[in-house]
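As structure tokens, the structure follows; a few thoughts come after it.
Of the protein chains in this complex, all but one are displayed in their positions.
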Amino acid sequence: MKYNPTYALILFFIISGVLYVLFRPAKGWFWIIKNNFKSNEKIVTEDILKQLYHFENSGNKVDTKTLLQVLDFNNNQIIEVVKKMTINDLIYFESDVLKLTNAGRDYALRIVRIHRLWERYLADKTGFSKEEWHDRAEMMEHKLNHDETNTLAAHLGNPKFDPHGDPIPTKTGKVAEVHGVELPLLPVNSIGRITHIEDEPEIIYKQILAENIHMGSLIRVVENNATRIVFLSEGEEFRLAPIVAANLTVAPIEKEIIIEDNIARLSSLKEDETAIITGISKESRGESRRRLLDLGFVKGATIKIDLINPLGEPNAYLIKGTSIALRKDQAAKILIKKD
Amino acid sequence: MDTKVKSACETCAHFNADGLKKMGIHTDNVDFVVALAGNPNTGKSTVFNSLTGLRQHTGNWPGKTVTRAEGGFEYNKQKYKLVDLPGTYSLLSTSEDEAAARDFILFGKPDVTVIVADANRLERNLNLVLQILEITDKAVLCLNLMDEAKRNHIIIDERTLARDLGIPVVATSARFSQGIPELIHTISEIANGNIICKPHRIKNVPSNIENAVKTLTAEIEKEFPNIPNSRWIAFRLLEGDTEIIKALKSGELV
Partner (left out) sequence: MANKNIDHILELSNELRWQIGDEFHDNLTEGIYADAAQIVSDTVQVDESKKRFRLDRQIDKIVTSKVFGFPIMFLILATVLWLTIIGANYPSSLLAQLLLDTFHPILKTGVAAINMPWWLSGFLIDGVYLAVAWVIAVMLPPMAIFFPMFTLLEDFGYLPRVAFNLDNLFKKSGAHGKQALTMTMGFGCNAAGVVATRIIDSPRERLIAIITNNFSLCNGRWPTQILIATIFIGAVVPSTFSSLASLLAVIVIAVLGMAFMFGTSWALSKTLLKGQVSTFNLELPPYRPPRFWKTIYTSLIDRTMIVLWRAIVFAAPAGAVIWLISNIYIGNESIAAWAIDSMNGFGFLLGLNGVILLAYIVAIPANEIVIPTILMLTVLVTGIDGGAGAGVMFELDSVNATGDILKAGGWTLLTAINLMLFSLLHNPCSTTIYTIYKETKSVKWTVFASIMPVILGFIVTFLVAQIWRIVF
């Protein structure tokens, strides 16, 4: 064929098109086919164990039919695997109901441990958003072996709770207790700290996340009735329907703690205003929180805007004699009291 | 320009100008190792250059030095190896970029640590100074950028500062080589044990943490009777620092 630039261009676009269809992120055919091969027996086994463990904890009974509903694997494969698991003594049937053997429970605990550790890791050490933690941990829980898990735990300082406040089983399978009561049970004016945010069902969890409610925040209940629950936290007022609020566990605090009412966020500071820092939101975790503290964003420090950015953000703030630039999302995590 | 004005000490009895020799990159058979630590952009590399005669890159932005550099000088027939470290805001974080400095201060066991601080921003610099003083008791504070402080009408009472911190304080303007002789002299005094420091220990710690630290410190000292900075190690263990755990296990810290 003789060279012709138009043909060359057309050929180029055809090839790029094909490559795009095959390899585009997530939806490329190549990845889809690859993923289909991946749902192997180990993953199915471990997912079954985990489901049974959760059902057992919430006191529900499971038969094969429920299992088929909650897991999205090929039904035949699940039945196949369940058979194998009974042979391997991981589970047994009590009439119709599936039960975990001791070995099965240990195995399940190990999976739960990895899952929650990994969520902790994602929360503290990476920048993945909260919405992504769960799905990534789902993938990871099948990958880490025993030693890797323990190294990870040590690296994270052997945490007791995952970022939702769920206890992380220890190496030996011990599970700590979550303190606190469901939010709707707290009377008006009581003060408490959020110790757990239930991440299922997902719709409610997403709603809580969207509200910007964080683990570890102090709250004060200002209204509590059958239609809504209103509370203050980190300078904002939240209104939740009781069913949503029931997914929050709060540990009441007896001590006298004053929760300031007129707290704002650094991102709302205007030029020429000064403010005092009252703390950093619990939303800021891990390394980035430490860095903010190291840079002098500590309780009691005076702060004001030094420079406005030509593109809107980051702005530079004058703190302890130095101008430090912070992006908006980070400034939104610093709590201040304006003068 | 007034940069050539002799600083007080160069003519005073203590500093022996003839005893100083810049050795550049030659650092064999040294008697003492001296570390240069401090917040970013406080002039560590500038101090390093004026002590060793080298041309380590300096630049007016935090983070110019990212790898450690070594050089040497000789004073009164003793050889010193000087290590220029990347700037750090804190030794408490676990961030990668500060690891080089953190590890050297803790595991490199320098004979003297020169903490370079910006006189214009003493408060934020003290954050790091106070942390270093938990680790080592052979340190000198080099209060740099004094020329700028003067222009900003900042007056620092060096004697009170030295008393509060429990270590010698030397005011310098490294860029104009002011105060460098005093710094050298002080380094040699500390290295030879002629100045004994009594470093400040962090005081404003909430009682629940202080109690935990005390309990843990006692336990650590039982196991390692000769450890010099058990309180710091307790702080780090409470934070769950895996590096420290590893180092404790291998006995690297004693």
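To keep things simple, chains are lettered A and B as they appear, and every chain counts its residues starting from 1.
Note that a contact is a pair of C-beta atoms (placed from the backbone, for glycine too) under 8 Å apart; a residue touches a chain by one contact, two chains touch by 3 or more.
Keep in mind the model is a prediction, meaning the values are calculated, not measured.
Touched by the hidden chain within the whole complex are the displayed chains A, B. When the full complex is taken into account, the listed residue touching the unshown chain is A:Asn309, out of A:Asn57, A:Asn88 or A:Asn309. In the complete complex, the residue from A:Lys160, A:Arg239 or A:Lys337 that touches the missing chain is A:Lys160. Listed residues A:Gly104, A:Gly180, A:Gly235 or A:Gly296: the one in touch with the omitted chain is A:Gly296.
Residues of chain B that touch the chain left out of the display are 40-41, 55, 58-63, 66-67, 86, 90, 92, 95-97, 120, 122-124, 126-127, 130-131, 148, 151-158, 160-161, 164-165, 175, 200, 202-206, 208-209, 212, 215-216, 219-220, 223-224, 234-235, 237-240, 245, 248-251, 254. Not every partner is drawn; the one left out touches chain A at residues 3, 5-6, 8-9, 12, 25, 126-129, 157-158, 160, 216, 279-280, 287-296, 298-301, 306-314, 316, 322-327, 330.
Rule of thumb we're sticking to: only the chains that are shown with their structure count from here on.
Each chain gets one centre point, the mean of its Cα atoms, and the points for chain A and chain B are 41 Å apart.
Here chain B touches chain A in the complex through residues 89-90, 92-95, 120-121, 123-124, 127, 239-242, 245, going by the rule given at the top.
Across the interface of their complex, chain B is touched by residues 154-158, 287, 290-291, 294-296, 320-322 of chain A.
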